[in-house]
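Shown next, in structure tokens, is the structure this report addresses.
For this depiction, one protein chain was excluded, whereas all remaining protein chains were kept in their positions.
Each chain carries a letter (A, B and C) given by its place in the written order, and its residues are counted from 1.
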Amino acid sequence: MSLEVTVASLRLKHPVMNASGVLGNTPGGVVKLAKLGFSAIVTKTITPEPREGFKPPTIVRLPTGGLINAVGLANPGKRTIKELVSVAKKLNVPIIVSIAGRSEKEFAEVACEAQRVGADAVELNLSCPHTEGYGLELGADPLKVRSVVESVASVTSVPVLAKLGLSDRVVEAASKALEAGAEALVLINTVKGIYIDVYALRPVLTAVYGGLSGPPIHPIAVRVVYDVYREYQAEIIGVGGILDWKTAAEFIVAGAKAVQVGTALVSNDRIVEDVLEGLRKWLQYFGAGSITELVGAAHKA
Amino acid sequence: MSLEVTVASLRLKHPVMNASGVLGNTPGGVVKLAKLGFSAIVTKTITPEPREGFKPPTIVRLPTGGLINAVGLANPGKRTIKELVSVAKKLNVPIIVSIAGRSEKEFAEVACEAQRVGADAVELNLSCPHTEGYGLELGADPLKVRSVVESVASVTSVPVLAKLGLSDRVVEAASKALEAGAEALVLINTVKGIYIDVYALRPVLTAVYGGLSGPPIHPIAVRVVYDVYREYQAEIIGVGGILDWKTAAEFIVAGAKAVQVGTALVSNDRIVEDVLEGLRKWLQYFGAGSITELVGAAHKA
Amino acid sequence: MVGLLARTLSTDVREEVIHRFAEPPKLSLFEEDKYGVLRHARVSRVRRLSRRYLLAELELLEQFEDPPGPAQFVMIWLPGIDYIPMSIANSDEGRIHIFFSVRGEGTRALANSKGKMVGVVGPLGKPLAVSARSKYVLIAGGTGLAPIIKLARGLSDMGLLAAVIWGTRAREDVGEVPFYFKEVTGCNLTICTEDCSVGFCGRAADLAEEVLPDLENTQVVAAGPNDMLITVADLSMRVGIDPVLILESMVECGLGVCGRCVLGSTGLRLCRDGPAFRASEVMDYLVDVALRRGQKH
Partner (left out) sequence: MVGLLARTLSTDVREEVIHRFAEPPKLSLFEEDKYGVLRHARVSRVRRLSRRYLLAELELLEQFEDPPGPAQFVMIWLPGIDYIPMSIANSDEGRIHIFFSVRGEGTRALANSKGKMVGVVGPLGKPLAVSARSKYVLIAGGTGLAPIIKLARGLSDMGLLAAVIWGTRAREDVGEVPFYFKEVTGCNLTICTEDCSVGFCGRAADLAEEVLPDLENTQVVAAGPNDMLITVADLSMRVGIDPVLILESMVECGLGVCGRCVLGSTGLRLCRDGPAFRASEVMDYLVDVALRRGQKH
């Protein structure tokens, strides 16, 4: 019985990576992610130049569940990639560099840097719901998705992952990403929302809008994975609201080969172990030799 | 200090109505809704002919919060409207008939029947996320929204409310609905999702897809209300995830004049009283004489 | 439309208004309960108690937070087949018993579910409240015995059980049911058969007719076909007792929102306000249903 998976040509010892944006923005953060047991490390989304981001509050929990965040793609710019990659290499964990830009050129620029310093893959963030010019508009437009993925795939040889958010045409956008050379899709990013304080009479996040993550978006994310898998049998990494092995397993039977976990870290530092332990028993229950036997199983019901 | 509001020309003794689809499909259900204290009763969405709907399970709670449902617009057809309206009249509660159809003609047909039998308003369900031909496609296309609202507004004189769901162009769809004659907007419907059982390896809902409701969608719904209010200062009824007075108040400061409550009834039959008691103290806290003073207050921060 | 407050006050003044401390609402942070979440159970055994009645034993993978009360039920999900309401006939940590007969596709699948995993939603409905000040006579017809078993067990533990009357058609339907009943409750079941092959000769309602007039300071609880419930209610009311009736109606969501189970114009939701009701609340509804059915025939 094995939890090993290969996704986007990356051999992983198990299917649980971290989601971009949690901890992967500093060398110390990479160390922490490795200690938390993730099978691959995804960096915070990196743009060519450093970005300051919004003033706090940028991340808060919601009384209705989950988190809302608008960090404004704060990141130290492409110059940090080298150090992040070298820390991961030392720890012997594959590292995926998440990338965003305001143009095809910027995406390609960061991707080249990632490849140059030895990243194992790049993940294109085509779906940040709260930062203008980097955002949702991009992922919601299948043609723009194609052109960004194409421009990156044409200048790099590392595997390219395309991360999409919820939009009316996400299934179509996924197909364009695949056509353009994405080896795998990462589904989904946070969902646009607002949290207002009824005493202060103002949005709690300085940026007003934020991205909803955590358990609330799980059924939405599973839906998107299910639809994209049904149409294209693509390689998919499921992300959104995983909080235990069952919410992870749902992604797998919906069609994901691997998963990413973000928000769950707020409540549970043992999340990776918990998910793996549950998945192992689950495989045993089905007498399955490998997790890949259950990928997409819900489509056969 | 008053909780009275007027929305879409309806004078309501307080701002809390039920959401369409909960209990408002039978005369007994209307009785129950009145007993629960709602200030106006919204019927289950009604189509010209009776519809059977899907086989159960059609409504289940999610381990990640909220409900998912796919009842398939099961409803007894337009012939029931008369009885529903007459029960509400007897109980002296305004009644809003929710309507759907596969064409402008069908919408208009049911709206005429509603007006004929004395309904106080009609709510056009332009956004059911799980029933083909009635669904999301409609609400996601601003031009279709306009043509449905227009065709109903042109044949009836009762106030027309347009209910929209989450879509990329929901703000634009809202503007078309207003242009076409909707007096108020009802925002939002459920969000499309899937819940898969990892033992049965199949979606739990017989219909596979369902609409996510309850706390998980609250920040998404507040965001839509906020955006539509900011653009058009329209009359809005906020719906999605209300579970206490604060989640209701958030809609109000985002721009809603009234709210609707659905899923909260699963856990709390005292929800109306609870919300009203909280809102009363909240008005007192601000020294506000009427709830309308706080409508849209978050836009002034 | 812009709020008066927001429109007319400058930011500074508004800040002050906002921070003027009136009486803030008491706040409780939201905690969504687990009412109605889908759990899983393994059907460890299906016993045939008689020609007609079966007993399914379910082992829960995810435990209930609180032990179920009398008259509470679960929705059982038979993946790909059906989603049906079933009373909790008995429960012990992590195990529940379902007492049932095969009626259609759903119950047939349950009968054949040994070793399989099923979904379980519950406990649903309001637990029947028991008063310690009177004795109880329980009257059941057919599978109406299911909720009565759990109730009898509780009442017997409290020393409040006077008698349990159960009616079914024939000896072949009785089978091991009384033994199972005794196993669970420690008490005897008074059997009635319509074909007079065992016990009292007649229906449970007929025996009730003989027993009820002599009762004093007694509570009556009945579960079974509507006709029986009407008879029992009638008889009880005549001696000044407002009995508790455990009803059935079509249950779809079990959560109190779909409206499917509403009892006519009473507005009562069987799944949420019931399934146990005072006869006085539901008599008109029961009579209505009976009349309408009469008309159809």
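Couple of notes before you dig in:
Everything below uses one rule, namely that contacts are C-beta pairs under 8 Å (C-beta built on N, C-alpha and C of every residue); 3 or more make two chains touch, one makes a residue touch a chain.
No experiment lies behind these values; they were computed from the predicted model shown.
Touch with the chain that is not drawn comes from one residue among B:Pro63, B:Gly241 or B:Gly296, which is B:Pro63.
The residue touching the chain not shown here, chosen from A:Tyr209, A:Tyr226 or A:Trp245, is A:Trp245.
From the options A:Pro15, A:Gly65 or A:Pro142, the residue with contact to the chain not on display is A:Gly65. Chain A meets the missing chain through residues 21-32, 34-35, 44, 55-63, 65, 67, 69, 71, 87, 197, 199-200, 202, 204, 214-215, 233-235, 243-247, 257, 262-263, 265-267, 269, 277-278, 281-282, 284-288, 290, 292-297, 299-300.
One rule holds for everything that comes next: only the chains that are shown with their structure count from here on.
Farthest from chain A, judged by the mean position of CA atoms in each chain, is C. Taking the mean of each chain's C-alpha atoms as its centre, the chain lying closest to the overall protein C-alpha centroid is B.
In chain B, the residues that touch at least two other chains are 62-63, 65, 199-200, 202, 215, 243, 246-247, 253, 282, 285, 294, 297, 300. Contact of a single residue of chain C with at least two other chains is seen at positions 6, 14, 18, 24, 30, 32, 79-80.
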